[in-house]
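The complex is shown incomplete by one protein chain, all other protein chains being positioned as in the whole.
Moving on, here comes chain A:
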């Protein structure tokens, strides 16, 4: 009995060796591009197995990332996602089946990987990244994001930059970020405070240009205008108080019919159910193959960073697959006036005769700011406060005032937004 147990032990080690032999041939000896200082060997493998990785998002990219990390020798992986599985996920999120629709993405994905790849531990959290604080994020060696929201990327980026303590090297958590749209995608590697961060590159993802309200209300031309009208104006008129649920087919059907009626009135062709859904839910086309490319690129970089087996990406790769195959690599530089990792305030050109209200609205649309609910203050006084209600009421009269009466040319202001944990510093520059 005891002999049998003893015998199974070396066998187990042996089979585990064999299982990872492809990876070990890379991790135990260097190649011509490997940094000569990297100490490849058994220690590298231990380091890989002991490192704790956080994956944000268990969707199209996330499923791939979890699979790739598990088959790259990582053993301790955590995953956060607040979503549940929808039937339209099944064309690419390959860890989910029809019977899983409605369940937590993070939980189902984690259980699937653990079952398929022996010896890997995946810890799911079904919730928002904002639920967690620095004490949570500090436990990881590296964070990989497979998100579809710019806001969530900015939040985790700001959090990781904020955690860096120059005295303590372990406080620096590399962030690897992937994104896709149709046949295109990009991956980037961020070393918080050391290299260009997501906020430095914010103008790569400008907000979608909003159609002016008067076009929607009076002179629609495109099917999209009719759909936006149904969503913004018709809904408010007929179903005030009811909150639009973009996953509720009854709501989408209602909007579709309203949009269709309006399109007929103006003789605008092209309103379909599918387009309605696309416009209302801001749907981005997504396919398995693009997710595979970008997720694997991110995990390839993660493996190189953690083990040092080869140099990693400096710091951005864009993949374009709709016309031939094309990769574009670029090393972004930190911007000194980055509100997250820079130390200079960002210039904010304004028309001094415009109102504070107009400035606040423009901050949502400006590619370099994208703040939807900013609270603004100068060094000495509060310009406008979104909350609490008492302060909002007190500062509301400022909204109508011209900027000239509130801030001087060259004066610094700080903007905070409930979506982000940090202040954005701007320097007001009067446009002549």
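Everything below uses one rule, namely that contacts are C-beta pairs under 8 Å (C-beta built on N, C-alpha and C of every residue); 3 or more make two chains touch, one makes a residue touch a chain; residues count from 1.
The rule is short, and it goes like this: contacts and distances are computed from a predicted model.
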item	value
Per UniProt, the name of the complex member that is left out, chosen from "NEDD8-activating enzyme E1 regulatory subunit", "WD repeat-containing protein VIP3", "Nucleolar complex protein 4-like" or "cAMP-dependent protein kinase"	"NEDD8-activating enzyme E1 regulatory subunit"
Sole residue of A:38, A:123 or A:310 that reaches the chain not shown, by the stated touch rule	A:310
Hidden partner chain, touching residue among A:285, A:336 or A:397	A:285
Sole residue of A:321, A:352 or A:421 that reaches the chain not shown, by the stated touch rule	A:321
Sole contact to the chain not displayed, among A:329, A:381 or A:402	A:329
Candidate in contact with the missing chain, chosen from A:260, A:280, A:376 or A:415	A:260
Where the missing chain touches chain A, by residue	15, 18-23, 25-26, 29-33, 64, 67-68, 70-73, 87-88, 90-92, 94, 97-98, 116-118, 182-183, 187, 219-222, 249, 253, 256-257, 260, 263-264, 266-269, 273-274, 277-278, 283-297, 299-301, 303-304, 310-311, 313, 317, 319, 321-327, 329
